[in-house]
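Other chains of the complex are left out, but the ones given are in their true place.
Here the chain labels run A, B and C in written order, and each chain numbers its own residues starting at 1.
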């Protein structure tokens, strides 16, 4: 199939943040072209946003409903193959559901939905339709995260005993939502964000990273959920004890009032034989701390890495690959898998390595459970 | 008073670890001389240990009781001024009590005692006798810890909102106590260590550092206490939520099964205006992360630091000062204070900056409470 | 002008390295689309490479001559706007010259040409035609390099006294060119690389970075040029003393036998008031070392940076931007400038911030002079 995969976008108009990230990630590898979009719920703004992106006016829609309906009516060699949903949390479910019901594959920003009910419905639809669904837990796209996952799965560090995953940010240290900062406004608004603030926005990334890297699942948790900035309506800080299905223990913390922190997602996994450490802000290094011998620093592109790590790497060692490249790895694998499907083939396991609706459901349950635990006087609750 | 301060040592014979550290720390600044010791409960071993240290045979005692009694009978210009207790936890109380009762000042390794009862009795005796008592929570001896404390106390980072203090080590990842490793043996033995393992050995350092640096006190906690190595009798891993008296929240974790970690005590304190980060393994840097402007790295010896940080610094910037220098700062301040007392003067506030019996009591309560909380199904308990 | 800028590529077929980098860099921002290419001197391979990239067969050419000639004959709303030259050094001149002579703008990989004669001819043609010419000294595309340049130019660090720029790599530590490694083969071959090996391949990047960041020009140099791997025909290591036009001194070294180094371009600039340090492998940090006050770490996206640094940044702080993003900044600025020109406007100064033919000529002179100095017994020679 010698053509690019065609993407339609929902959200991401002028002034948005994550929409531009999705577009750059989708464009990077030349596998995908943006062909249409419903960039805003304001039709005029949507059209102007589309013009900025050099799209023809007739492919800039005033709503996702219009886009899905119209695109479906276009000839097969023109219409979009999938939609990318980059709206705030409360507008994930609508377009995702409608896309699935109309035969379009879906890439959706995280968290999966506004609440568990929506999440379960999407899971049901994905399973029913058999369409491809990617959730952009982009941090799993880094080569060294994949290398760590491979090492743990192959027993290189022995049984996992302890996981420490943290996601401190400082950008909500002041009441930014009281200014006209759009990103802060919707993230701290229960009507658009859901029941959680920081825990939904970044806590779920931490949860997803911990489960993806270790291959373990959280079984129990105990949460301390806080609002540190006066007058804020959703949590901006939280600490969680974890217990995994193999008995390993863990700590997860996420904060948006960790003053001065940028985007410091970091994970440490301690096994019987070694500890692993990976930091999103220095993503091309994976520190391996052995018992009684020198620690090693594995690096993107250096030496013999696992195929999934190599596949996620574009350039030679020492040429730093960053956030956009990791994000693009989700899109690349999604596109390669979709290309196989469109050609009537089965996607390769290597290409199906991206987060999907099941990961999304676990993320939604994590949100539900940490908020529930945060209100409880009891220590541990089941996940 | 133109002479060195005279120290007698309890413990620290051949094969011991922390005794040698205390001796180096005491020797470094030329303020203190070791004049006698009861280095072992085995009189022969004590004498041989003393000989290694070039002490005359008649000042090498077979027991601390003998040492205290004999030294007391020596002329004032010969006898020791204070004792330094470097034995395992269950042999802190005896020599400390007897020294205090016989007019000797005391330096004692942490934790203060074997249990709360002993701890309270020592506190009572120190207050009653008015003698000088130092507890070697040595990590507070680092210049940049003092600088951080000063900054927080002066409001430079605003009200503290969150504290993350961690102390991972990996040396007990295997069942080392089943070999003949002395350090592992007593630390994992309830009869010599007390009710806690890792929490007493290193958790109390973390607790002390957090309270010292922030000037806050823990008010409530919730602990998850674990034994990860099969057959071990005391905790080798633990996670604790903290609530401080100003409402700040915190996480403390200490582990001796964090495979591959050396001695990675680290603390982060987030205030309204900035975050501070300090790591024991790179102790000469204090990272200050401001809101919306470049982070700063304050360094031992660079620029205008607070007097207490300068006083704790011996050499120019870029000449790394380490663990022994920080440890020596406890001894230096103790000696300078004791020198004042011996001269009939009041010690300077600058010199009284070392941990004492009250800190020791808080540490003992911390041990008691985390172990209690670890067994409870209730989330928070009062400190 | 509501359309993408159209790019034709010379070189970059299957198995090539830098061609793919150029394509990703050009694609990232959605400003440019690849419309045609002469990807290989082998017409069949060129066509297959074009097919990989989803190009129509009739825009995949068998030679750059054919491409330029044919594209010129296409309607203005279809034909390419510029060519991107990603071939080995000996095939820069031919396509660049022909493109300029036929009215096409040019992006060219570095170094500018095979020798000084070619370089001067290209400079002449660029000036004569007035066409836009970018040379991909991509390391100047990093935001923090631009920030450093701004700081130096505005006198923040005082007069520059010393520059230390280094570019160690280790990948040619063995005689890799004796295997079938294509990248090693042409880089060590005088017929394709020119008179210099490491000095041309990476030394020119170091030279360009030093001049770009400081705003100074090299006036004299003294070089020690080495071949460390037996049987190699071009330098794989070199050390250079520099003297700049303001009297500052410098050291430049470049090596491809620095075993174990990845791509460790690093620069330190010391002025009267402060020192700056920037490392390509941690490109989002700029270390500012002040006299007598704490060092600062400026970070991509943190605080008030200069407009040229902000313009070179796509995502919020802590989301690492890397090599491809910096490379893409050259393309972005080239495209924005070209877009202005195509619309009959004058490009903004902010957008003209990319290396051009004059930088290329300085790079070629640097190559000529270090090789000359390397053979001389005299210490300093004029640049």
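Everything below uses one rule, namely that contacts are C-beta pairs under 8 Å (C-beta built on N, C-alpha and C of every residue); 3 or more make two chains touch, one makes a residue touch a chain.
Quick caveat: nothing in here was measured; it's all calculated off a predicted structure.
Whole-complex copy count for this homo-oligomer, where the file places 3 chains?
Full complex, one repeated sequence, 4 copies overall.
FYI, only the chains that are shown with their structure count from here on.
Which chain is the middle one, judged by CA centres?
Centre-most chain by C-alpha means: A.
By how many degrees does chain A turn when fitted onto chain C using C-alpha atoms, rounded in steps of 5?
Nearest-5 rotation angle for the superposition: 180 degrees.
Same or different: at the chain A/chain B interface, is the fraction of residue numbers used by both copies above or below half?
Same-residue interface.
What's the distance between the Cα centroids of chain B and chain C, rounded to whole Å?
55
In angstrom, rounded to a whole number, how far apart do the mean CA points of chain A and chain C lie?
Roughly 34 Å separates the two chain centres.
Provide the C-alpha centroid distance between chain A and chain B, rounded to the nearest whole angstrom.
44
Multi-chain contacts only, two chains or more: what residues does chain A have there?
261
Any idea which chain B residues touch chain A in the complex?
157-158, 161-162, 164, 166, 168, 170, 173-174, 222, 224, 226, 228, 237, 239, 241, 249, 251, 253, 255, 257-261, 268, 270-275, 288-291, 295, 376-380
Which positions of chain B touch chain C when the two form their complex?
288, 292-299, 302-304
In the complex formed with chain A, which residues of chain C make contact?
Interface residues on chain C, with respect to chain A: 2-4, 17, 20-21, 23-24, 27-30, 34, 51, 53-54, 169, 171, 261-264, 280-283, 299, 301-302, 314-325.
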